[in-house]
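For this view, one protein chain was removed and the others were kept in their places.
Residue numbering begins at 1 within each chain, and the chains themselves are lettered A and B in the order written.
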Amino acid sequence: MKRNAWIAVVVALALAVGPLAGAVSAQGGSIFIPLLVYRTGPYAPSGIPIANGFVDYFNLINERDGGINGVKIAWEECETQYDTKQGVECYERLKAKNPVLVNPYSTGITYQLIPKAPVDKVVVFSMGYGMTAAADGRWFPWVFGFPTTYWSQASAVIRYIGAQEGGLDKLKGKKIAHIFHNSPYGKEANPTLEELARKYGFELTLLAVDHPGQEQKSTWLQVRRLNPDWIFMSGWGVMNQVGVKEAAAIGFKMDRFIGNWWSANDSDVVPAGDGAKGYKGATFHAPGTNFKVHADIVKHVYDKGKGAGKKEAMGEPLYNRGVVNAAFAAEAIRTAMGKFGNKALSGEEVRWGFENLNLTEQRLDQMGMKGFTHAVKVSCEDHEGNGPVLIQQWDGKKWNLVSDWVAPMRDVVRPKLEEAAIVEAKKLNYTMRDCSKEK
Amino acid sequence: MIYREAGQFKTTYASDQAIFPVVQDRWVVAALLAAAAVVPTALASDYWLQAILIPFLIYALAALGLNILTGYAGQLSLGTGGFMAVGGYAAFKLTTAFPGVNILVVFLVAGLFAAAVGLAFGIPSLRIKGFYLAVATLAAQFFLIWLFNKVAWFANYAPSGTITAPPRTVFGIMVTGPQASAEARYLVALGVAMLFALLAKNLVRGRVGRSWMAIRDRDIAAEIIGVRPLRTKLLAFGISSFYCGVAGAEYVFLYLGSAETLAFDINLSFLVLFMVIIGGLGSILGSFLGAAFIVMVPIFLTNAPHIVGLSLPVALLKQIELMIFGGLILFFLIVEPHGLARLWQITKEKLRLWPFPH
Partner (left out) sequence: MLSVLHAVFVAPFADMAASPTFLAEVLIGGIAAGLMYSLVALGFVLIFKASGVFNFAQGVMVLFAALTLVGLIERGLPVVVALLATVAVMVALAFGIERVVLRPLVNQAPIILFMATIGLNFFLEGLGEMIWGANVKKLDIGIPDESVQVAGILINKLEMSAAATAAVLVAVLAVFFQRTRIGRALRAVADDHEAALSIGIPLKTIWVVVWAVAGLVAIATGVMWGAKSGVQFSLSLIALKALPVLILGGFTSVPGAIVGGLIIGTGEKLGEVYWGPLVGGAIENWFAYVLALVFLVFRPQGLFGERIIERV
């Protein structure tokens, strides 16, 4: 027994030294994109569809078009379990392969990578999550969060609620509750909602749910007493499933319960069964598979046996999010190629591509994404793109869109955002860029 | 053969009481220390420093702290993450309020804050013992995390609610913030860990350490021979939390760079406890071995298939990794329940006799 142990230790040590030598990049003519995924652990139900969407779209680009303008995309998945430390380990490991951009897919990992981005020359593309303040590109040149942010989302949801009530002026005296994951992520929407509550005179109640949120009895007891007109939820992981279920159990009108875009996936509503019918969610892309891009993915990826997941799971909101995210990244790289040529680009060149991305409706049509997501234009000042939001509703089997594009309230969000950017940038000793000097 | 102390005569008490009474040990340790300072800075990649060695040293420091409390004084604690959070947040508040103060001083003062908090939460230990105490320290863990999350002042009212290590220098070299080189951060972590390990070693073999061990082994008997339980237990809580606080400050400033409260959650407490148990309760060396085991084995298991050229889906890989990791913990416990440090000790005993064991 003892001897075996020692052999094990020696072998382990010998192998552990291996990676020292093995960390050499072998990416000739392709563009490398590390994928930090979480296919295991408590958040895997969200992580799996996102990762599959990414991989399927990159496969589509490589299979159908032979890459972006002929330059293949190379990627490698690394499992983070949504854990910040594992995410950092992944990033540091994959950094050796010269990535041009990284999609952190976790608030914690995003905050880790933001300070590293300008040093390592790797674009941080945190689409619809991460640090909202980084949407001010003058302070954070390396971080992109388009097409929209949590704050814009909150304002768009209020606009939607207003429209349902018959106009924003009708919000006066209405009761709106925000149920949020008690973490920096969950609290993101609070300042915006508070500002809007002052502006439109609705009564806002903030209800925190502590991580992980398996037991929310007291929250929903308070909801029951308060009897709000609308509920907005910023949940994550098991908190979503339990929240939806509890709402159904107390008989809350589900069509007045709106989740944010991390609280409205198939996996969030399925455990509640029929009770979840009518539950709504915000999103910035359509659910479902009725788009040409999905047909292409089936044809070029799944029919060739290269699909990342099950064909039936395509079209889940989070799968589509992965697709949109991959598509945005690919288009940013394409934009950069327009200036720097069709070759394996550097991080700086790709950054330029992100900053000058102008994804028109026409281009979306070419990509088979007409109606799938909204046109977006990024600029030096604006890394958010100020994208509008859609509301989707669960009918017991699938998500359907129930609203048109709802514009966020830029006049409310942008000044706050610029203030926040100064605070956050000061922490890192950043200085403001002069955007008129950027080409 | 080589490792034999025949012919080494102790002529003074000082030499008899040295930490490493055997000459060869001294040489090996000195060589190891020198190598630890020189080799990684010269050879290791950013990945090795940032993802493996720096967290290893910081966890080792935290494990040292917990080992003082759990291994030496016998008080089981699951509040490590909370005490580390106190250190991290205190260091952030201090260095943003007094940017001129040397960051190493900030670390130490942050440790003092953690020590104060640790003392407060150590009071129940006078009545509560064993696993009951462990669960009671969870109250500290959950409360502290909630507090840092709730009160925006701790994060300087940052809209994002996260704390970020600002750039600070030591002797003109940048050691924190994104611009600091991994080498510099590694050397600071190494220096602090070595200093505190030396301190801990001297602490536990002196009067204080002996009274801790007396309390651990049988507290009533210890009381009868004149060890005051109140002072001894609280001292253990204070010093342990001090170590954890410094580790927490390093955790934010040298390793993560920025952190939200989730970085200090209950899993961190468990992780450090695993290190202490796997490494060896009541052993300074064990804290380092345990930290190495817990930090490096999962990373090694993740990378191993790549090295041999095997390509598996990441999810399957992670699941296999968890199973092997769990299996290894069981394996080592069954082989040597007293931890890796004891395994090392046994090896040393064997080495002394080698190659003629009889």
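In the analysis below, contacts are C-beta pairs under 8 Å (C-beta built on N, C-alpha and C of every residue); 3 or more make two chains touch, one makes a residue touch a chain.
As the structure is a prediction and not an experimental result, all values here were calculated from the model.
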Residue among A:53, A:115, A:237 or A:307 that touches the chain left out of view: A:237
Among B:18, B:108, B:139 or B:351, the residue in touch with the chain that has been omitted: B:139
Residue, one of B:230, B:333 or B:353, that touches the chain absent here: B:333
Which of A:119, A:249 or A:295 contacts the chain that the document leaves out: A:249
Listed residues A:209, A:264 or A:324, member touching the removed chain: A:209
For chain B, the residues touching the chain missing from this view: 76, 124, 127-132, 135-136, 138-139, 142-143, 146, 150, 218-221, 224, 266, 270, 274, 277-278, 281, 315-316, 318-323, 325-330, 333-334, 337
Residues from chain A at the interface with the omitted partner, ascending: 39-42, 44-45, 48, 182, 206-210, 212, 214-215, 217-219, 221-222, 224-225, 237-238, 241-242, 245, 248-251, 267, 270-273, 275
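In the analysis below, only the chains that are shown with their structure count from here on.
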Distance from the mean Cα position of chain B to that of chain A, given in whole angstrom: 35
For the chain A and chain B complex, residues of the former touching the latter: 1-2, 5-6, 8, 12, 15-16, 18-20, 22-23, 37, 39-41, 44, 48, 77-79, 81, 84-85, 88-89, 92-93, 95-96, 107-108, 111-112, 114-116, 118-119, 131-133, 182-184, 187, 191, 210-211, 420, 423-424, 427-429
Residues of chain B defined as touching chain A within the complex: 43-48, 50-51, 55, 146, 149, 156-162, 164, 166-167, 177-179, 256-263, 265, 296-297, 299-300, 302-304, 306-307, 313-315, 317-319, 331-332, 334-336, 343, 346-347
